[in-house]
Structure formats: structure tokens, C-alpha cells
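Only one protein chain is missing from this complex, and each of the others stays in its spot.
Here the chain labels run A and B in written order, and each chain numbers its own residues starting at 1.
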Amino acid sequence: MKRQSRFIVSVLAFGYAFLYIPLVLVVLYSFNDSRIATVWGGFSTRWYGELLRNEQILDAAFLSLRIALTSATIATIFGTMAGIALARFRRFKGRTLFSGMITSPMVMPEVITGLSLLLLFVSLQQLTGWPAQRGFGTITIAHTTFAMAYVAIIVQSRLMSMDESLEEAAMDLGGHPLRVMFDITLPLIAPAMVAGWLLAFTLSLDDLVIASFVSGPGSNTLPMYIFSKVKLGVSPDINALATLIILIVSGGVLLSWLVARRRT
Amino acid sequence: MKDFIRIRGVSKHFGDFAAVDSVDLTIEKGELFSILGGSGCGKTTLLRMLAGFETPTSGTIEIDGVDVTNQPPYERHVNMMFQSYAVFPHMSVENNIAYGLRKERTPGKEIARRVDEMLELVQLGDFRSRKPDQLSGGQRQRVALARALIKQPKVLLLDEPLAALDKKLRERTQFELMNIQDELGVTFVVVTHDQEEAMTLSSRMAVMDNGRFQQVGTPKEIYEFPANRFVAEFIGTINTFKGRVAAVAEDGIKVYSTEAGVTLTALGKQLVEEGQEIEVAVRPEKIFVSKEKPDDDDDVCIEGVVDDLGYLGNRSLYRIRLESGKIVQVSSQNRRRSVTRFLEWEDKVWISWRALSAVVLLD
Partner (left out) sequence: MWKKVLIAAPYLWLLLFFLAPFAIVLKISLAEPVFGQPPYSQAMSLDNFAFLFSDKLYAVTYLRSVFMAACATLLCLALGFPMAYGIARSSRATRSLLLMLIILPFWISFLLRVYAWMGLMNNYGTINSLLLWVGIVDQPIQLIYTDFAVFVGLVYSYLPFMILPLYASLERMDLDLVEAAQDLGASRSRAFWDVTWPLARPGVIAGCLLVFIPAIGEYVIPYLLGGPESLLIGRVLFDEFFVNRDWPLASAVAIVLLLLLVVPIVLLQRYQARDQESTA
């Protein structure tokens, strides 16, 4: 391997420092006893204690988790179906529209997605009386809609790289197409489905703008709560919350990276 | 039972493109039949229609007296060995082989017995619980073979069965396949682009181009009596001489060729008329090179000079330039060991062949 030029190495160092220094600082400040961020008031874990006693945060976190679990699961089911349809059925009526609708939600600005879904829910309510109130249900639907796009793309690209004759072989050996899907296709795309689920879960936990549009009074997701708090400035208990999230996520990603590396 | 597989007027169109163009073919029970052709000639499409993955645009396919034209693959008693082998990566060798029987709801004991039989047949007994990624290419191929054979299909389809193996393994596998076929008496239909593979494996073969069969026959017939220019050039190398028919005699067609500078005699089943422009073809290994003029009157002798030569170990290749400028390829076995070359560039030589080694080519 050729040595990297000094320029490249320094840009890499700068880039990674740029990406990680803010995160490291948040973690450090979360153990700061002082209320003012930059004044070091000694080591303390009191903000974690306050975090756990803050019922608003806990409620919001619980709602967000419920939404994320539900929407990630529905998105994985629909996204997998869509991914299979796109990868395996080359021609069907409306395929262009279908694939356009699959990929568009990923790049659509959140304000537009949020606004359009809210207007849909309001119109639906006028016409049919459903949804009677906005909250868990409407946010879940919104998150499912944009997350299934990601699942579909992941599943589709996994299927594209998979040998199509595996499914043909199973059919050739007497497997009915539906059976073949359960015997061969699904087990082989399971890793892609898991990755898609995790991504959908994370996206749902992450979303602020869309949820702000389609939620009703009284239903605050975790990002909505955090946003309302940080609008007013830096806040120590948010530092503690951020630290928890950073540590959990980094631990998970690091672990799966190590496992993947050992396997190859 | 004669005419075990009967393909009648089968075509397959993809849009405007005719991948297979009204093909007729009968294959007998127990035959090892090859379909040989370049990429895009329609051979794989034809095979996929036999397997049931494609439905013909027109025509019918019968297997063992049953019209299977519109039967889906999972209802046909036909199994296939895929080019990529398509061994299920998430199942052990054993489960791969048992898959087909499980779909038939065969009793467990019976499955176990037949899996054992198959493992023995393909000599994979020690590997039964391994996953495919722990097997070599040759072993994966044998899993694919066992998996297809365990259902005791009426016909086994093999898509480029040896293409993914290296040269040594290919030769060995070739004979293993022939032995297994012989032992089980199953009808094999092989698709391949490799002429050597088709020649050694098959009892009969078809050469395909542009969605049509160019010639069907035994390997020997096809090599020695190619029906047309495409077949002659696709299988092996061949020298052709343009000429005009001088006479149609008992012992062959007399053709005067300005390229050769002499009158040639050629065999041919085709009907030709006097004065017709045709081509006479001779295989390089049928031609001898000598420094002296051979004295056998039956032979065709032409004078030329050595244009180029190459030493290949077991044989040597010569390119001989005739007076007309025509280049003739000659292949000769190196029977004697010698360090010095027998011929040098620009040597004056004579090429000769038995008059009846040549055949007539029409197009």
C-alpha cells in the first residue's frame, strides 16, 4: 500500500476531528456539575439523576420508542414486499410510478412530507372521521411511509446481488413460488431486512419535523421535547440524554462492526 | 421409447427479438444430447423452456408423451443443474439434496435413504453437514448434481455444467458425468459454448445460431461433414477454397479453384450443379506438409512457401502461402523429438491431402 500524501492525511485528521469533537465535548459536559456549560464545576452525575426523574422526558421517550418499534416493523414488512417486487418483477403496470414513489420519500424535504401528510389526515378526518385525533397513530403512519423506502432500497439491492437462479432452482425442485419465497428468498435477505429495520427504527427515533406536523396536542415525541428545550439554549440534562444515546449507539455500531470484521 | 422429448415448432420472442426461432427436435430416452452455440444464440432460452422458466411464444414441447408446454417448473419431472450451481447457501449439503423430496412430502425415512444414496453417488458422504461456503467449486457442482438427480427426473438439464471449473477438474468431471448418466440412464440435455465439451460428452448434438439449429447429428458427423460454413467454422478451424463446380462424379464433386490453383475433389450430401460457385473445406490436421512432392496420385498436391510457423509442444502449426496468395493452415503432430526445426520461414514446401478429406460448403 502506497503511503498517503501529507495533504490527504491532514484532511482526514481534520475531518474526523470535525465529526467527533462536538460529540466528545457533549459527553464531557454531561458530567459537569456546573449549570453553565463551559465552566467546569467538578465531576458529577446529577444530570443523569435529573433526567431519570423528568417524567416529561420519560413519557416522550416511551412514546418515541413505541412509534419507532411499530413503524419500523410495518415499514420492514411493506418495504420488503416493495423491494422484492422491484427486484424480481421486471414489468408490471405502473412500475415507473411505483419505483418513483419508493425513492422519492428519501430525498423529499421533511417540511413537505410533514405538511402533505398533515393535510391528508385533516382531509381524511373531515371525510371519514378518521383519524379522530393525531398522535401515536398518525406519527406511526408518517414514519412508516418514509422508512419503508429505505427498507425497500436495501432489500432490492441485496436481491439484485443475489443469484436469481437460487429461486429458480428451488422452483425446479418442486417448490411452489410462495413456498420458495419462504424457503429461499426470505432467509437470504434476512440480514438486509434486519439492517432495514434498524435504519427505520433509528430514522423514526430521529425525526423531528414530520412528527411536529402530524402529532396532535399532548403527544410529544422525544425529539419534539428536546427541540422545545434546546431552542432556549444549552441545557445540562440534554447533555446527559445525548451522552446516553451516543454511548448506546456507538457501543452497538462498534460491536456489530467487530463481529462483521471477525467474520470476514 | 423413441422420441422421448419432442420439440415442435418452438419459438420464443422477447419483444421483436426471436431468441428461439421455430425449432424442431426429438431426443431419445437415455441420450446425452448437447446444444452447442455462442452466447446469445438461444440455447439457454431453449433450455429454460424445457425447464419451464419460459413459456414458448408458439409451438409445443412434449416429454414422455405429455404436453408440458404450459406446465410450471415445479410440476415438471425435469430437473436442472444451473450454471452457477445455485446451491442454497443457507442450507447444509444434506438439506440441499433433500430439498426436492421434502417439497414432494416424501416420508422422512425414505428421504434419508435416498440422500445417503446420492451422497455416495457423488462421493460427498464426508461433507454432508457442511455449508456450501465450505466447499470447493467442484464439490458444489456435485451437490447441485445430486440435488437434481434425487428426484429421479425424466430429463436432467445441465446449463454449462463445466464452465466454472478449472481445466484439470473439468476433464475429470466430464467423465464422471458420463458415468453417472450411463449408470442411471437418465436423459441428459446439456447446453454449452465449449465445442470440446460438447464433442466428448454427447451422443448427439445440435449446433445453434441465431435461434435456429444449424445442424443436428453425432459429434463425428458434425465435425467431418459440417452442413454449412457456420458449423464448419464454429467447430474447430477449417481452410476453405472458393471454386466452381466442374463436374459431379461418382467419387465426389470436382471443383476448380483458382485459390488452390488445382481441381479439388470434395464430398457433400448437398445437391450442386455444374458451374455453381461453392466452397471446398479441409481441416488443418488432414493436411500434410513435405519438402518433396508426394507421389500418390490420389492426393491433392499444391506448392507453397512457409509463411509462419508455431511450435505448440504436441503439435506444430504452419501457415502456408500458396501462389494465389491464399494462406492455408496446417496442423501436424510432432511424433519425433527433434531440437532443430524441420521447416523454416520461406521454405518451399508441398501440402497434400487425401482427395476425400474435403467437403463441400454451400453458405
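Here, a residue touches a chain if its C-beta (ideal position, glycine included) is under 8 Å from a C-beta of that chain, and two chains touch if they have at least 3 such contacts.
The structure presented is a predicted model; accordingly, all values stated were derived computationally and were not measured.
Interchain touches from the omitted chain, evaluated on the whole complex, reach A.
Contact with the omitted chain, checked across A:139, A:152, A:169 or A:184, is made by A:152.
Remark: the residues of subunit A touching the chain excluded from display are 1-2, 4, 7-9, 11-12, 14-16, 18-23, 25-26, 29, 36-38, 78-79, 81-82, 84-85, 89, 92, 94, 98-105, 107-112, 115-117, 119-120, 122-123, 126, 141-142, 144-145, 148, 152, 156-157, 160-161, 177-178, 181, 202, 205-206, 208-209, 213, 223, 226-227, 230-231, 233-234, 238-239, 241-242, 245-246, 249-250, 252-254, 257, 261.
Simple rule for what comes next: only the chains that are shown with their structure count from here on.
Subunit A makes touch with subunit B in their complex at residues 163, 165-166, 168-177, 179, 183-184, 187-188. Chain contact summary for the complex, subunit B toward subunit A: residues 51-53, 72-74, 78-80, 82-84, 86, 88-90, 99-100, 103-104, 144, 147-148, 151.
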